[in-house]
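Yeah, one chain of the complex is gone here, protein chain that is, but the others are all in their spots.
Naming follows writing order (A, B and C), and every chain is counted from residue 1.
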Amino acid sequence: MSFPLKLMWSVIGILVAIAYGLLISGIIRKVMARIQGRIGPPVYQGFIDLGKLLVLRTATHHGVMFYLAPIFRAAGGIGLYLLIPVVVGVPALENFSFTGDLLLVMYFMFFGSLGMALGAAESGHPHSSIGISRGLSQMTAFELPFALAVVALAASAGSFSISDIVMAQQGGILHWNLFTHPLAAIAAFLAFLGMNMYAPFNIVGAPQEIPAGPPTEFNSSFLSLMMAGRSIFAVAKMVLFMDLFLGGATNLLEVLVKTFLIYFWSVFVGAVFPRFRTEQSIRFFLGWPTVAGVAAVLLVMLNR
Amino acid sequence: MKQIVSFLALATLAVLLWNLAPIAMPSDLGPVASHYVSHGLQENRGSNLVTSVVVNYRGFDTLGEVTVLFLSVSGVGFVLRRRSGLKVHRQRPASEIITTGARMLFAPTVLFGAYIFVHGHLTPGGGFQGGAVVASAVLLLILADRDLVLPHAALGWLESLSGFGFVLAGVVGLVVSGSFLANHGIIPLGTWNRLLSAGIIPVIYVLIGLKVGSELAALLDVMVHAADEGEAHS
Amino acid sequence: MMAGNELYVATALGLIFIGLATVTIKRNLIKMVIGFSVADTGVNLLIVALGWFPNRTAPIIDDPSLLSDRATLAVRSAAIVDPVPQALVLTAIVIGVGVTALMLAYVIRLYATEGSLDVSRFGRMKW
Partner (left out) sequence: MVSPMLLIAVPLAVAFLLPVIDHLGRTATRVVHLATLAFGIVVAGDWLYRLAGGAATAEILTGGWPPPFGINLRLGTAEAVLVLLAYLTAFVAALYLADREEESNVRGTVIQTVLVVGAIGLIMTRDLFNTFVFLEISGIGTYALVVFGREKSGLEAGFKYMVLGSVASIFVLLGVAFLYKLTGTLNLDDMAGKLSQAMVAGSGLILLLLLVGMIAELKLFPLNGPAIDLYDGAEPGVMALLVGTTVNAVFYTFAKMTALYEGSQWVEAITVVGMLTFVIANLFAIRQKKVRRMLGYSSSAQLGLLVFLLPFVRSGEILASTVGLLVVNHTLAKAALLWLAGIEGNEELDGWRGAFATRPLLRVGLVVAVLAMVGLPPFPGFWGKWHALVGLARGGHPWWITILLLGSLLEFVYYFGWLRRVFDGIQERAEALRPLKWTEVAGVVGFTVLLFFGVRMLGEAWGSVAALALAAVGVVLVLASVIPGRMQAAVVLLAVAATAWRLWGTQLVLSDFRGLILTVVLFGAMVVSLAGLGLPAPRKSYWGVFLILVGSIVAMIETTSLLGFFAGWEIMTWSSYLLVSSSQKGSRPAFLYMVFSGGAGFLVLGGLMVALGGGVQTLAGLTTLTGAAALSAWALLAAGFAVKAAAWGAHIWAPDAYAESPDLFTPFLSGVISKLPIFGLGVVAAAIAAPAISYLGRAFDPTHILAWVGGLTAFGMTLLAVFQEDAKRLLAYSSVGQVGYIILGLAVMSPLGWTAALYHVVNHLLFKGLLFLAVAGVIYRVGSRQFSSMGGLIKRMPFSFVSVLIGIIALAGVPPLSGFAGKWLLYEALMERGWLLLTAFMMFSSVIAFLYCFRLIHSIFLGQLKTVHRDVREAPWPLITAQYLLVIPILVLSVRPRWLLDPLQRLVADRFGSSTLQAVGDNTLVSSFGYFNAIAILVLVIVLFVGLLIFLLTAGPRAKKVGPLDIVYAGEVPPPPEELHYAWAFFRPYQRAFQPVLRGAVSAFWRDVADVSEAIADAGRRFYTGNAQTYVLYAFLLVLALAGIGLAR
């Protein structure tokens, strides 16, 4: 398909993804509220916030990096989304996955967070720095089980290409990596909890401790851009997990269902557990999830 | 403890060395020795073969020997150059008998020593023995009178020149017949069993005698005066 | 009348033993020096003994009867003892004298510095 057309499709995709991200986060907040016996905000609260932030009259910034931070954030989210094929086989929804393989995706995940961290750090607010310190720490921690899982999958699929991995899972639910590589799945989905940073791993935002964490100093349009970035980032991650473990998708509906399930998993956990301390969370990821991951890799090696 | 160990070790060592006894038993003369015996007289005309070995065949050893003596005398002088820290209670002067005896014996002893080293190539003894006898004469004088002051300058000159003479003789050999301390074509060898024979050997032996005599005398002097006040004279 | 020279060798070894024993066991410096000269004497005696032969004269040719050939002045090799060890001994003795003299000088100075002749007092430098 021609390049402009592809471009158009991806722009649409991006917008949809952002919307979906906002929506889903709204749902989550609602669910949480209900679990805790509150009424909670309306489902479309996310859109309201975004709009409000966009139309604010004043904005302050602390310097170049600070200014660029939201851009890093958003670019990271959107870029990640664009690197992952949403529906393999449908060119319109394969985005720019030809640019690179899973390794690229894994590294690109950090692009946004790191850039944003730089900006937040320039704000000079101690809470931002503390939040970043925690965020990075946790990030590295859940990277280990995730990496192990990815290596297991890639090894068995014989490729780092997401499309190939998806293709390798075609032909019925039981061919999904979720079931063919249960251990890898366990490791990855536990890591996923950390990626989403809901309780018990919400140490970065950590309301009662460091009010908003890194974004403390951000306001108005900066914040809006960040929100957008974060939500599309979330969607992208879900799509990635879908491709890796749930055999990808053949149509958008399937995407919706699968991603929602994946997301709900973290919500479900988050609703039940209180927050970890940073070192606890790190130790957690280096514990059983890692063991599961190692086991998964060893299994793959044996099956060679 | 250590003493015991040392004793045992030494005892074992002695036993071990006893194994060498059979080697030490008389056997035939070695090749070198028999050469000296069969050609020594002809080559050096020195009746005293030991002397020809000492002064000619192994003359280089003897030069070293003289050097050793010279060195140790200088060494003693060097070590004793400081006089600090020694207190020697003066003993009373020697008795009349000793002084007179010493004076009486001095000249004959020196003469005897001279005789020995002059006849070194004919009769037993030689430069070293003669020199030692001469020095013993000096010792007699010192025993008789501790405050005796020897003519250092003269001794020094004698010492130096006689030593230098020895080396010179060697170099003459080198120049004349191309070999250090050689005994050919410098002085006619003469006939054996005569005082004037054996070429340069007696000359060297006289020099040695003078050197040894003066050196030992100097040595005695330094040692006796080791406790005296003031810096040593060089 | 002994055929070999066991007597000399034994005596020599005995002297060496006594000398070295004195050196290693006596603590008095002077006695150590004496020990050395005793040992030296032993060695010298041994050397001479090495050149000794039963019933031969000293290597001094003072009468023609010792000559086997008057023309070449060749000496009957069976007539005399080995002259070489005697030459060596002469050197060895003189060297011994020199060393002893130096040792005594040392003792004088050591006594002057330390005021004692006990060898164990002179072990400051170690390890």
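We adopt the following convention: contacts are C-beta pairs under 8 Å (C-beta built on N, C-alpha and C of every residue); 3 or more make two chains touch, one makes a residue touch a chain.
None of the values given here were measured: they were computed from a predicted structure.
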Chains shown that the absent chain touches, full complex: A, B, C
Residue of A:Ile28, A:Ile132, A:Val269 or A:Ala292 touching the missing chain in the full complex: A:Ile132
Residue touching the undisplayed chain, where the options are A:Ala19, A:Ala168 or A:Val294: A:Val294
Residue among A:Val16, A:Val31, A:Ala147 or A:Met167 touching the omitted chain: A:Ala147
Those residues of subunit C which, in the complete complex, touch the missing chain: 16, 20, 23-25, 27, 29, 32, 36, 39-40, 43, 46-47, 50, 84-85, 88, 91-92, 95, 98-99, 102-103, 106, 109-110, 113, 119-120, 122-127
Interface residues of subunit A (partner: the chain not displayed): 54-65, 67-68, 70-71, 74-75, 78-79, 82, 96, 98-104, 106-108, 110-111, 114, 117-118, 121-126, 129-130, 132-134, 136-137, 139-141, 143-144, 147-148, 150-152, 154-155, 158-161, 211, 216-217, 220-222, 224-225, 277-279, 282-283, 286, 293-294, 297-298, 300-301, 304
For subunit B, residues in touch with the removed chain: 2, 5-6, 9-10, 12-13, 16-17, 19-20, 22-24, 27, 29-33, 35-36, 43, 56-61, 63-65, 67-68, 70-72, 74-79, 81-82, 153, 156-157, 159-161, 163-164, 166-168, 170-171, 173-174, 177, 179-184, 232, 234
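FYI, only the chains that are shown with their structure count from here on.
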Category of the chain touch graph - line, ring, star, complete, other: other
Most centrally placed chain, judged by C-alpha centres: C
Longest centre-to-centre distance from subunit B, chain (CA-based): A
Whole-Å gap separating subunit A and subunit C, where each centre is the average of the chain's CA atoms: 101
Distance from subunit B to subunit A - Cα centre to Cα centre, in angstrom: 106
Junction residues of subunit A, two or more chains touched: none
Of subunit C, residues touching subunit B in the complex: 4-6, 9-10, 13-14, 16-17, 20-21, 24-25, 46, 49-54, 58-62, 67, 72-75, 77, 80, 82-84, 86-88, 90-91, 93-95, 97-99, 101-102, 104-106, 108-109, 111-113, 115
In the complex with subunit C, residue positions of subunit B that touch it: 3, 6-7, 10-11, 13-14, 17-18, 20-21, 24-26, 29-30, 32-34, 36-42, 45, 47-50, 53-54, 58, 61-62, 64-65, 68-69, 71-73, 75-76, 79-80, 82, 84-86, 122-124, 126, 128, 192-193, 219, 223, 226
